[in-house]
Each structure stands twice: as C-alpha cells, then as structure tokens.
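Report on the following structure.
Only a single protein chain was left out; the remaining protein chains are all shown in position.
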Amino acid sequence: MSVLHIINKSPYDRSSLDTCLRLAQPDSAILLIEDGIYAVQKNAAAAQKVEQALANHQIYALQPDLEARGINPDNMIDGIALVDYDGFVKLTTDYDKSQSWL
Amino acid sequence: MATKKFLYVNRTAPHGSIYAQESLEVVLIAAAFEQDVSLAFIDDGVYQLMQNQDTSGIGSKNFSPTYKALGDYDVSKIYVEQESLELRGLGKDDLMPLTYEDEDDDWAEKDSIHVVSSKELAEIIDQQDVILNF
Partner (left out) sequence: MTIEAGGKTYETDEEGYLVNLSDWNDELANEMAKADGAVLDENHWEVINFLREYYEEYQIAPAVRVLTKAVGKKLGKDKGTSKYLYELFPYGPAKQACKYAGLPKPTGCV
C-alpha cells in the first residue's frame, strides 16, 4: 500500500512539504510539481530536509515545471529524478494512490 | 458498490477561507453514500475543532456546531495530529467534544476524536483508498 505524495507549493510559502515529510511512510514517493519544484535547489534553505528525505523516499520532479521556472538541472539536489508528463502519469498508476497536498 | 476507505485531510483554519466549510459540506454529502469515512485534522486544520467559536462579530455563519452532527452521519473516525496541536499550544481539551453512538455496543456514546502521532497518522493515510484534501 504505497502512496505517491504530490507537492505543488513552494517550501518557502507553505508548510505542505514539511507536513508531507512528517507524514510520509518510508516506502512512499514524493513528486514535486508546479511551485513545489523550488524544493529541488541545492544550497538552499530547504535543501537539507530534502536531502534527508532522499534516504527514505524516491523523489521526482516534473521537468516541464523545472524548465518553466528557469532552474538549471545542474543545481538540482543529487538523487532527485526528473520525469516528463508521461512519467507523471506512470507514477500515478505505479502507486496505489496519490495524496495531493494542498 | 464495494465500500472504499475515504480520508478527508483538513489543513486550513476555519474562518479565513472557505476550505473548511466546503470540506464539512462534502463530508456530510458523501456520508449519505455509506462509505468508510475518516477525517484528519493537520496543521492549521486543527483550529477547525476549537471550542467556543463565535462568529457573530464577523458576519459569517458559525458552522462549528455542525461538526457535532458528524456522529449522526456515522462519521466517527476523526484523527487529530498530536504534533500539530502541540505546535499551536493546544491539547485535546481545547477541542469540541465529538461523539457517536456505537451501534455494535448497545448505542454507547463514544469519543470520535483520536489524537494520534505523526507516525500513527502516516499509517492511517497509507490504509486509505481515496484521499481528498481541503
């Protein structure tokens, strides 16, 4: 019974990512989309908790949203996997259910 | 129709936006379909269950008494995250008492509110079929 947690809010604006990390089971995955993408940035205030989360969770980021925001993939925290829209759809079917944090 | 497990996740405070009231309305409507419904109150969502809310001074409907009707609608699994309460300086005593009558136990009145740790709530989320966020 694993969950795909979807985060679409900036970690600097909302507590969605913090709450998700607090409530995600170790086998669940996290997908960053829309403004949730800002959590991928290296050397940023939110980077440490994302790096720690990578120990227990697969973390994905939606590439078109990354590109739209001008974030260089080289500045992305190591271990985060990029997915395109097809990959997004596949993730939602690979996991039993999705939890779209608001 | 097979019964599915529905979890309504509430993370917004009650009077600053329409989310809380809309969520409650959806829960009451969905309860008519006799599914297995649970509610989770996390982050500012815990403020929805505060005792003694009085909106008479702000000109909006006080929907907080409606939470007390949830038991009548057979919604009896209400999970409040301990960490969210603590962070806000709150405890269970600050929340409205919510109860239901247990059909399988000679209609004994029982507490609907369960204060749970993040770890317990993570497991509850994991057990659901459908998760809806407000």
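Residue numbering begins at 1 within each chain, and the chains themselves are lettered A and B in the order written.
Here is the rule we go by: a contact is a pair of C-beta atoms (placed from the backbone, for glycine too) under 8 Å apart; a residue touches a chain by one contact, two chains touch by 3 or more.
Being a predicted model, the structure only gives us computed values, none of them experimental.
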Considering the complete complex, which visible chains touch the unshown chain?
B
I'm checking contacts with the chain that's been left out. Which of B:2, B:32 or B:58 qualifies?
B:32
Residue among B:17, B:62 or B:117 touching the omitted chain
B:62
Footprint left on chain B by the chain that the document does not show:
25, 28-29, 31-33, 61-63, 65-66, 68-69, 72-73
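One rule holds in what follows: only the chains that are shown with their structure count from here on.
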Where the centres are mean C-alpha positions, what is the separation of chain A from chain B, in Å?
27
With touch defined as at the start, can you tell me which chain B residues reach chain A in the complex?
9, 11-12, 19, 42-43, 81, 83, 118, 121-123, 125-131, 133-134
Considering the complex alone, what residue numbers of chain A touch chain B?
1-3, 15, 19, 22-25, 28, 97-102
